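Following this message is one structure expressed as structure tokens.
A single protein chain has been omitted from the complex, and every remaining protein chain is retained in its original position.
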Amino acid sequence: MNTFETYESEVRGYCRNFPAVFATAKGAWMTDTTGRRYLDFFSGAGVLNYGHNPDKIKQALLAYLMRDGITHTLDMYSEAKEAFIRRFQDVILQPRGLSYKLQFPGPTGTNAVEAALKLARKVTGRDQVVSFTNAFHGMTLGSLAVTGNGFKRAGAGVSLNHTASVPFDGYLGSEVDTLDYFEAMLVDNGSGMELPAAVIVETVQAEGGVNVAGTAWLRRLREITARHGIVLIVDDIQVGCGRTGHFFSFEEAGIVPDIVTLSKSLSGYGLPLALVLIKPELDQWTPGEHNGTFRGHCPAFVTATAALGFWTNTLLQDAVTSKGDMAVEQLMRMVKAQGLDATVRGRGLIQGVAFSEPGLASAISQACFERGLVIETAGIDDQVLKLLPSLTIKEDELQHGLDIIETSLRAALSRDLRKAA
Amino acid sequence: MNTFETYESEVRGYCRNFPAVFATAKGAWMTDTTGRRYLDFFSGAGVLNYGHNPDKIKQALLAYLMRDGITHTLDMYSEAKEAFIRRFQDVILQPRGLSYKLQFPGPTGTNAVEAALKLARKVTGRDQVVSFTNAFHGMTLGSLAVTGNGFKRAGAGVSLNHTASVPFDGYLGSEVDTLDYFEAMLVDNGSGMELPAAVIVETVQAEGGVNVAGTAWLRRLREITARHGIVLIVDDIQVGCGRTGHFFSFEEAGIVPDIVTLSKSLSGYGLPLALVLIKPELDQWTPGEHNGTFRGHCPAFVTATAALGFWTNTLLQDAVTSKGDMAVEQLMRMVKAQGLDATVRGRGLIQGVAFSEPGLASAISQACFERGLVIETAGIDDQVLKLLPSLTIKEDELQHGLDIIETSLRAALSRDLRKAA
Amino acid sequence: MNTFETYESEVRGYCRNFPAVFATAKGAWMTDTTGRRYLDFFSGAGVLNYGHNPDKIKQALLAYLMRDGITHTLDMYSEAKEAFIRRFQDVILQPRGLSYKLQFPGPTGTNAVEAALKLARKVTGRDQVVSFTNAFHGMTLGSLAVTGNGFKRAGAGVSLNHTASVPFDGYLGSEVDTLDYFEAMLVDNGSGMELPAAVIVETVQAEGGVNVAGTAWLRRLREITARHGIVLIVDDIQVGCGRTGHFFSFEEAGIVPDIVTLSKSLSGYGLPLALVLIKPELDQWTPGEHNGTFRGHCPAFVTATAALGFWTNTLLQDAVTSKGDMAVEQLMRMVKAQGLDATVRGRGLIQGVAFSEPGLASAISQACFERGLVIETAGIDDQVLKLLPSLTIKEDELQHGLDIIETSLRAALSRDLRKAA
Partner (left out) sequence: MNTFETYESEVRGYCRNFPAVFATAKGAWMTDTTGRRYLDFFSGAGVLNYGHNPDKIKQALLAYLMRDGITHTLDMYSEAKEAFIRRFQDVILQPRGLSYKLQFPGPTGTNAVEAALKLARKVTGRDQVVSFTNAFHGMTLGSLAVTGNGFKRAGAGVSLNHTASVPFDGYLGSEVDTLDYFEAMLVDNGSGMELPAAVIVETVQAEGGVNVAGTAWLRRLREITARHGIVLIVDDIQVGCGRTGHFFSFEEAGIVPDIVTLSKSLSGYGLPLALVLIKPELDQWTPGEHNGTFRGHCPAFVTATAALGFWTNTLLQDAVTSKGDMAVEQLMRMVKAQGLDATVRGRGLIQGVAFSEPGLASAISQACFERGLVIETAGIDDQVLKLLPSLTIKEDELQHGLDIIETSLRAALSRDLRKAA
């Protein structure tokens, strides 16, 4: 680790919580250079929904590389991109009755978000965008301006403008429908809130603390935005690609966003890839108006095409639901058993345990790591233990991880008691 | 191509100029799905300095994938990243007496630029950044604000602030040292130009029209920024990694920037990867202050490490110089032979022919494509034919391409004549 | 009126509602060039709290002019300013136990607001300012950014930044304490609302529709801002100088703002004058950091000094209360008598009748004007009839005006009926 401490910037973060040098990985397991194995409940922050290096995808990738398939094409046409587009059309869009146009921006989530915001502003001719408390959309200036985290925002070094942050579902307690507030501001031309170009929302705020938007709330948000001619952008970068069960996280609510952003698990193999889905009538880009060097990353098209094999039937979707239920049940039991003031929340295989005791989630995460489980925290104060196993994790692996969490929870609590004593 | 026209967004650009569906590629050659071969003088906009799918790098990549090397790690430690850091230290930084810290942002150029701008603003506590006329630094809001292209800027849909654009070297004619202007504004507290946090510069503006900054100008810029406590950022994304001869494009001028951004050819194989080099005293990041999902893209670390094999001796650097000279000589000859009002400019293997006749460069590019050569235009009015062959191109391949250019130039001119007649 | 229509800009507004050419005025009455007299329930939008051309003030002004008292001094010392400062100290600040420093900005309200915002930002080193829905603080860019009115904001032609608008007291209905929302956003570092430099508030939003902040709400706002180190600015430009009874509108709530802005009735005679009151510890201006040509308008100092004669005892304050009660009682009676869905609200001699029927307030205002009463509407949809008589109006004059309102209300309603028929 000396190499990293000596030569790498102080900005590095996760490595401080999970101090191992990883070498190989397969399925739900990672192995470090000393041969130690770790069960992965983190999945690269949502990139590895199908586990590490899944064989079917790997074979497709190796075959492509071995036959010298073209690697990099910007937005020139390629066989690999064509295959992906056709497959995405056949397996994802067409069966769901969706007619989005596909834009491939630079291959990171924040590139997709920046493209979506630009397009919404262009199409409406308006410049304000509304985002939600505790939202996370990325680190480049446009995306950061719609991100709630004050520490990250301060990193901008400039004021972040043309945005307004309004309360997410549940932010003001369960009795308050926060859209009452949003709509009151919207219809009042004296409110100081301008009619926005777009509203950008995550259906489950992953980084923000596993905050779940209810289906009624999402439907009302869709209704309000439609009525006022506001572009509704669903940022499905972290909780799309099956994380909540359906391929798109918004399917359960039965809504159709105007723009959808995807990245993270899209390539299915950890290769950078991003996608913006655009309703045809909003596809008002001028050629080249938004670009990016790595928007034609063909190996990622290849793996993404292979990954769509998981979506030709409902097996994975069903498994996510049942494994999610299994996790929720046990987490609720653990919390109750320890008499903790904590909430279990999430959808499918993104689940969070929000503890009221400061520092407890971090202590559990650390205790888990010591026991061979990689699991991170979320929320502005790291108050939420966030479970993000691969969707393909086996039940016994999931059980093993939950057991480690339980043991670690007890250990963290007794450590706390010892400190208090 | 029907697939693309039906389902892909209107934003696509290059494919309109180079209408082929590419399937495989090797060295300096690309092959489309019909089996037609194209010589590549474009190199994926500077991503493919070592040619398509170079075998040594390919073998390293395949080996890594086959043994299930971990693919995606965010900023956790990995064997692949460690190997890259050590190799970069040994082959690039140490021999040049440079002591930069390494930050791995999201794997696209604009991510690196955004990180650099944030850090400069943080370190100085100032918010303005000075960039140059016809600069190109990326499409996300922070990078776009330091990009000169009015069409791209308008795409932002919001005003782009906290920046000032000043004339690049040669912008006001050869007799005017544009730094006189910059310095006059800087030292005058009544100028309306605030002391900037940073100046960001490309030593050769590639997208902007192959505009070359002179070494004296670069040295003076370094001197002015140093004297005023301004962070000097060299964006070496397109012309670094050997494009001008040396690994870094600023080496010839003998200057040491405070921050350097790299991407494009860094991975050596077309895989997304970016790097920010930071003088140790400026590495004032708080852990996690800037992040990005794909900042631990291990296959790209593997190929980038292998690519550094090109830099253990000066063979490549010398070849760039000699092939660059060969190109310049013939381009100048062609221009002269046709009695054209055109300028040949560039450094190493980025060369541009700036035509005064509107539309001519585009017509030549199109004529070249018809003859099996991929070559793009640059400059705000596409007035510059831009040669960007791989650095490893063979001399006979280079000659073949130059011959196609000459034929195409004649064809474009005669087409012009026919139109005029 | 031909002169105005031919030569004056289309921007003119009030003259369209009150189409008379005014020539002279005295007390509560205005006379036009044809000799027609109008009772004034508008008071120049709050400038004429002591009526038109009150004799005592007039004599002081004439005497000063006749003896060639200096007229204009910028911020050089003058006898006239000295007299005002001493008198303001003796009559206003000292008796109330207030120790504000006095800044004389340019003589308009928006100048005072801009100075206040600048200072709050300087002192805190933060840039965001929180304002309230339906706030009105002025038309220059800094003040406009904290003004709620969407039509006025759009007039800026640029995006208005560094501000956030939050709900004023009562905005979400009587059961919701809107400060719950503000405080929730404030304490949550993930809310997307940055810790603001300042909160700016009117205790009664005059232009915004005669919205009254409750004393408990104001106290809580003071408590929250104090706890978080946020500068509390009370903009008392329209409802200070006795409009609500006390000299300062915030006295009733028993709070002490950090900065207070005054203008409008400060000079007591319609002469432009503005004042910023600053807690001594916040008076961190560098000499000349904010200036303005007409900040030493001596005739206005003279009249302002004379006007303070109204504040050496509580006669005026008591009269405001009793006349306010008289107006409220009769307005409520009228509303009830007509069975209207309308609310009477206000404090002291700013009273509004908010009608739910669109257009009714404007129709009444027009009917009043036809009957010789000048009275304006307020609120984003002009839904509020706004009574703003001079504080010195005689009871029979007040009664006369109320009678005209009643007649006009009936006329407007019957006109409505006719239209409906």
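All chains are identified by letter, namely A, B and C, in their written order; residue positions are counted from 1 within each chain.
We adopt the following convention: a contact is a pair of C-beta atoms (placed from the backbone, for glycine too) under 8 Å apart; a residue touches a chain by one contact, two chains touch by 3 or more.
Not measured: the values here are computed from a predicted model.
S.K.: Would you mind spotting which of C:152, C:394 or C:410 touches the chain that isn't drawn?
M.R.: In the full complex, the listed residue that touches the missing chain is C:152.
S.K.: Going by the contact rule already stated, which one of C:164, C:179, C:278 or C:388 would touch the omitted chain in the full complex?
M.R.: Residue touching the absent chain, from the options given: C:278.
S.K.: Which parts of chain C face the unshown chain closely enough to count as touching?
M.R.: 1, 3-4, 7-16, 18-26, 30, 33, 44-48, 52-53, 58, 61-62, 65-79, 81-82, 85-86, 89, 101-104, 106-111, 114-115, 117-118, 120-122, 127, 138-143, 145, 151-152, 155-159, 161-162, 197, 237, 263-264, 269-272, 276, 278, 283-294, 296-299
S.K.: What residue numbers in chain B mark contact with the hidden partner chain?
M.R.: Within chain B, the residues touching the omitted chain are 127-128, 131-135, 146-151, 153-154, 159, 161-165, 167, 171-172, 180-181, 184-185, 188-195, 208-209, 379-381.
S.K.: Even though one chain is hidden, which residues of chain A still touch it in the full complex?
M.R.: Contacting residues on chain A, toward the hidden partner: 158-159.
FYI, only the chains that are shown with their structure count from here on.
S.K.: For copies chain A and chain C, work out whether under half or over half of the interface numbers are shared, and give different or same accordingly.
M.R.: same
S.K.: With chain centres taken as the means of their Cα atoms, state the distance from chain A to chain B in Å.
M.R.: Here chain A and chain B have centroids separated by 31 Å.
S.K.: Please set out, as single numbers or ranges, the residues of chain C touching at least two other chains.
M.R.: As it turns out, chain C has residues touching two or more other chains at 159.
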